[in-house]
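Here is the structure we will look at, set down as structure tokens.
Every protein chain except one is present and positioned as in the full complex.
Showing chain A:
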């Protein structure tokens, strides 16, 4: 596997057709996408719940590192790995931070 190399100034977001869902029957959070339903652990849920299509990856890393009182370097590595997996599966999209404002 290649090392995730998402720049700090990219803006990850859930594209149309991909959404978070409260699975009340199983008591879990899931990511629903075309032909896929992925159960999320609390970390995955925390990351994806923060994607608002406006804040950069760098902003999100700082936010989660502060919230969980974890080293930003570790949080950044975990987030990049998690998001890269979803980007490869077309469940998370990226835009350049300059392209925001739509």
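Things worth noting here:
We adopt the following convention: a contact is a pair of C-beta atoms (placed from the backbone, for glycine too) under 8 Å apart; a residue touches a chain by one contact, two chains touch by 3 or more; residues count from 1.
Keep in mind that, in the parts below, contacts and distances are computed from a predicted model.
Missing chain, UniProt protein name, picked from "NAD(P)/FAD-dependent oxidoreductase", "Cbb3-type cytochrome c oxidase subunit", "PqqA peptide cyclase" or "ABC transporter permease": "PqqA peptide cyclase".
Contact with the omitted chain, checked across A:9, A:23, A:52 or A:73, is made by A:23. Residue-level contact of chain A with the missing chain is found at 15-19, 21, 23, 25-26, 30, 32, 34-35, 37, 87-90.
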